[in-house]
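Since the structure comes first, as structure tokens, the remarks are kept for the end.
Up next, subunit A:
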Amino acid sequence: MPFVYNVPFFSIILCMVGGIVTPFFRNRRLTQIVNACLVAAVFAMSLTLFIILLSAEDSFTYMMGHFPAPWGNELRAGPLEALMAMVFSAIMLLSLVGGMRGINDDIRPTRIPLYYTMMNFLLSSMLALIYTNDMFTAYVFIEINTICACSIVMAKDSGMTVVATIRYLIMSLLGSGFFLFGVSILYTITGHLLMSNVQQSVIALAESGQYTVPLVTSLGLMVLGLAIKSALYPFHSWLPNAHGSSTTASSAILSGLVLKGYIILLVKMCYRVFTPEIMASLHITEVMFVLGVLGMIMGSVKALRETHIKRMIAYSSVAQIGYIFMGMGLGTTVGIMAACFHILAHAFTKPMLFLSANGLVDVSGHQYEMKALRGAARRDILSGIGFTVGALSMIGIPLFAGFAPKIFLGIGSMESNFHMIVTFLALALSTLLNALYYVPAVVAFWSKPKQPQAQVQEAGGAVLHREMPKRSVFLLSSIGVFIVLNFVLGIAYGPIMQMITTGLNLLG
Partner candidate 1 sequence: MEVILSHYYDIASVILFGIGFFTLLLHRNLIKKIIGLNIMDTSIFLFLASKGYIFGRVAPIVSEGATNAELYINPVPSGLVLTGIVVSVSVSAFLLALAQRLYKKYKTINLDEIIVLAKKEEE
Partner candidate 2 sequence: MMVLEFALITFLIVCAVAFTFSKRLLTSVIIFMAYSLIMSIIWLIMESPDLAITEAAVGAGVTSVLLFLALKKVNALKGKKDE
């Protein structure tokens, strides 16, 4: 076995050891450096694995222990998993680096080592969710993921964040309860927990028509649990507060990565536990499609009415999650490819939006209301550009990252007339709504502050100029990298789509 096949295991265990060791450090600086090095190491390893697997068009299972398939735990990696691991570690690194000043300002010094502990465990649990080949391991790591995600919300110690945390935690635990019940039922009727073995049993059951009701129920419960955790539309009520009130790095990571970890698990289940055909024959995809379309529209409508900038971006996440679920609900390979591509596009865009919003807020006297942010982009040009690029990408303008998935969603829906009509209508409406709230925001940021507000500005302006924070090199560089990545994703979507296709084919 080539040595590089150890990468999934190494990256998970490395993050875990890092998480265990981090509370020992007393020095804040040291913690940050060690953490950045760890995440960078994971990125480098995943990149190597990705290149090797992609060029060989290869996938493998990794035995955790001395016992082969149905008896021991297993990891599984292919190009898609390696790509996701690479993207996740890269975005985590960029968000942590970009949000560093926010972390230092918002979080008490004694909490910072624990904050980085949580970040390490969060990354390790997301990697485990990506790589796992076992349903119960997925459950355990979902719980770790939940606790870590809640902790990074509450790290900023204001009343609102603690309230948001407890709502988030209760909803998430409800979700994991459903997931565990689903796994239990699935285990009862198949007798296995490993994905590949479960799949064999499920195919046999679907052919013989035995236990159809429990099969549908367990699939429904698992999808419901993961949908609650990834904030699909009717279950999104915890999201805006949790993402809107936490510190910038946390918001970026929660929106960009944590929601996606569950969705990738769902995609993996869709291919490795159930086949897409079985999913479609059990009508689960229809439900996902409807809820996805609802989420696309309702998320945008809610965002339209929001004046708090971070909450507006958070509601926009609800809409984007709707896109992803709609893609999966189409039930075609192209649809799932579009969903995977949209995971990448959203993961590259949303952290950038949060980081640049933070930059804009910093130069406007720490006010989050849209009115106060008027003209902010002129004071901090790179953040302004970052926000503009992110907004255009979310609207779906060509050349930006958010464009390609919409095209592919359209292509994926062509197989059935009903899907095609609904998809095109929903895409058009959602694009319009996105434009309705992003464009005025961007225009307001770039326009000159109004004359009548001069006095207000002067009152605040004195404070502003005195307190005009030094430009953080970290923030600027990470926004810069995000902008470049966004353009790469938007222009070179062909090759990336090719990679995703290869990965999905190998996943089956």
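Criterion: a residue touches a chain if its C-beta (ideal position, glycine included) is under 8 Å from a C-beta of that chain, and two chains touch if they have at least 3 such contacts; residues count from 1.
Selection rule, in plain terms: all candidates are chains of the complex that A comes from, given by their letters.
Quick caveat: nothing in here was measured; it's all calculated off a predicted structure.
> Please state which of the candidates 1 or 2 is in contact with subunit A in this complex.
The touching one is 1.
> Write out the stretch or stretches of subunit A touching candidate 1 in their complex.
Against candidate 1, the touching part of subunit A is residues 136, 140, 143, 146-147, 150, 154, 159-160, 162-163, 165-167, 169-170, 173-174, 177, 180-181, 184, 187-188, 193.
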